[in-house]
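The complex appears here minus one protein chain, its other protein chains still in place.
We call the chains A, B and C, going by the order they appear; numbering starts again at 1 in every chain.
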Amino acid sequence: MITLGHYLVLSALVFGLGLYAALSRRNAVAMLMGIELMLNAANINLVAFNKYAAPGAMQGQIFALIVITLAACEAAVGLALILAAYRRFETTYVDDLHLMRW
Amino acid sequence: MPWYVELLRAVVGTIIIFSGVAIVAAMLGVLLERKISGWIQSRIGPTHVGPRGVLQTVADTIKLLQKEHIVPRNADAVIFASAVVLVPLAALLDYVVLPFGTTRWGPLIFRDLNIGVLYFAATSSLIVLGILMAGWGSNNKYALLGGLRSAAQMVSYEIPIGLVLITIALLAGSLSTVTIVTMQAHLWFIVTQPVAFLIFLAAATAEVNRAPFDLVEAESELVAGYFSEYTGMRFALFQLGEYAEMFAMAALAVTLFLGGWRGPVLPSVVWFLIKLYALVFVFMWVRWTFPRFRIDQLLNFSWKCLIPLALLNLVATAYVVMVVQR
Amino acid sequence: MLLDWGYVAIFVVVGAGMVSLPFAIIALLSPRGTSPHKRDTYESGMEPIGQAWSQFNVRYYLFSLIFVVFDVEIIYLYPWAVVARSLGASAFYSIAAFLAILVLGLAYAWRKGALEWS
Partner (left out) sequence: MTGEAIAFYVLAAITLSAGTVVATSPNLMHSAVALIPALLGITGLYVLLNAEFVAGIQVLIYAGGITVLILFVIMLTEGGTGLHIRQRNEQAAVAAAVAAATAAVLVAVASRTPWAHGAGTLPSYTPGAIGQSFLGPNLPLFEGTSVVLLVALVGALLIARKEIRE
């Protein structure tokens, strides 16, 4: 029998992977992928709570939709920033991008 | 039903759909393509294998099966190999929600999913990934450029297709393909939505990378586009993916606009196939009628023509459905 | 409902198997050439110069960026479309406002020339 706990544990593991990627990667795009994994982990939680804790309401799924929307916005803007930084500094490695102004 | 009966049904259904698409769409499609091209250009087309050359694609497949398959030295082997599975699989996944006909026990469909047309849009968007992976994995300039062009083109034309799907869902009040066909019992949606039909046809032609939107595999510029480096059976699998996607798009157009399997006298499956092949013929006809677009014209056509038109059409439809008819 | 998706899962698994089936056949049938040039990258007979993995036009990114934003807008229309019939005029105006903002985005991109290729 699969319970809410199973999903929460899985989501915690995915979150850990995402956190590791976001913290340990040097490449900005790879960090962004880590963040996407973390957002997905949160979404698993939202949808799982929707099914098990509040089946009558659709709030969990709706919130998951909003998170997906924001993830898309974040990816679009974040990647545009990465691209802009790359075109100026010729690198996407964040520890090379340590100057606030050029 | 016990679970093993369901499992057996699912497996048998899958095998039928896969071999059906491989034969009806890919093999027959290639043959038709060559015969119709020949006819339009006052040629004869293939004649040698079998009576009037009908076995030509069978022979071609057997030939391709015997070819060596080569992974270029510089290619990224993992991505190179996974792309070739992803593209045909994603194209064939579309067929889950396409109703082919109706029987006494209900519509002839692999599975009538609740989110029908959304499922179709989602699975066909996976093809873009396969194409990008193929283009990148080959590490070949032609392939990479072809893959990139293809991806930019396919994502641009996904938007008008999505808008058309929503317009139809609005009319039918459902995303399920079977319900959409049922709602056309009295009037095909092509009558009420001619603009949407034309937008869908144009966008579908572009989405499957066919002429006049075929600059992705413009032979004179890019060899075979993203699958230049693929040999033998892998090449055949990409072809299978392309033809499967083209037939899926045509079948979706039949389902959305031409009343699906509906028609008098003849059995429903026959009607479905007639409509399907009529649309496929249109695709092939268009190929030899219009010159190829340039990439800027191609993207402009989607963003500056099809999308505003589709939006306008959607708002007008919504106005009629939600304000006038109430 | 889960049964439907069970079918889809079987479709994916069996389908992946069927797509991979030709590979088993070619493993048995296909010839093995030994020419060293066999695995060269194809470039119409020329020796390839440099890697293909180099940079290309940023336009491709711009278009996919606009695509993602529009794609997200569109997903909100699916749930609206299935209930629209049961809702009245007020729902029409709220969706019209939603679409107007979408059009604003398109107009901005158009105006700023993000939809030009040159």
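Operating definition for what follows: a contact is a pair of C-beta atoms (placed from the backbone, for glycine too) under 8 Å apart; a residue touches a chain by one contact, two chains touch by 3 or more.
Remember, predicted model here, so these are calculated numbers, not experimental data.
Judged over the whole assembly, touch between the missing chain and the shown ones holds for A, B, C.
Remark: the residues of subunit B touching the chain excluded from display are 3, 76, 78-79, 82, 113-115, 118-119, 121-123, 125-126, 128-129, 132-133, 136, 139, 144, 148, 151, 155, 158, 175. For subunit C, the residues touching the absent chain in the complete assembly are 1-2, 5-6, 9, 51-56, 58, 60-62, 64-69, 71-73, 75-76, 78-84, 87, 91, 94-95, 97-98, 101-102, 104-105, 108-109, 112-114. Against the chain not shown here, subunit A presents residues 1-21, 23-27, 29-30, 32-34, 36-37, 40, 43-44, 47-48, 50-59, 61-62, 64-66, 68-73, 75-77, 79-84, 86-88, 92-93, 95.
Following the convention adopted for this analysis, only the chains that are shown with their structure count from here on.
Taken as a contact graph, the chains are arranged in an open line, each linked only to its neighbours along the path.
Chain nearest the geometric middle of the protein is C, using mean C-alpha positions.
Between subunit B and subunit C the centroid-to-centroid distance comes to 13 Å (mean Cα coordinates, whole Å).
Work out the mean CA point of subunit A and of subunit C, and you get 20 Å between them. If you average the CA atoms of subunit A and of subunit B, the two centres end up 33 Å from each other. In subunit B, no position touches at least two other chains. In subunit C, the residues that reach two or more other chains under the touch definition are 71.
Note for the complex: subunit C touches subunit B at residues 1, 3-8, 10-12, 14-16, 18-20, 22-23, 25-26, 29-33, 38-44, 48, 51-53, 56, 59-60, 63-64, 66-67, 70-71, 74, 77-78, 81-89, 91-92, 95-96, 99, 102-103, 106, 109-110, 115-118.
Interface of subunit A with subunit C (complex): residues 65, 68-69, 72-73, 75-76, 79-80, 83, 87.
Those residues of subunit B that touch subunit C in the shared complex are 6-7, 9-11, 13-15, 17-19, 65-75, 85, 88-89, 92-93, 96, 110-114, 118, 136, 138-145, 148, 151-152, 155-156, 158-159, 162-163, 166-167, 169-170, 173-175, 223, 228-229, 232-233, 236-237, 295-296, 299-300, 303-304, 307-308, 311, 314-315, 318-319, 321-323, 326.
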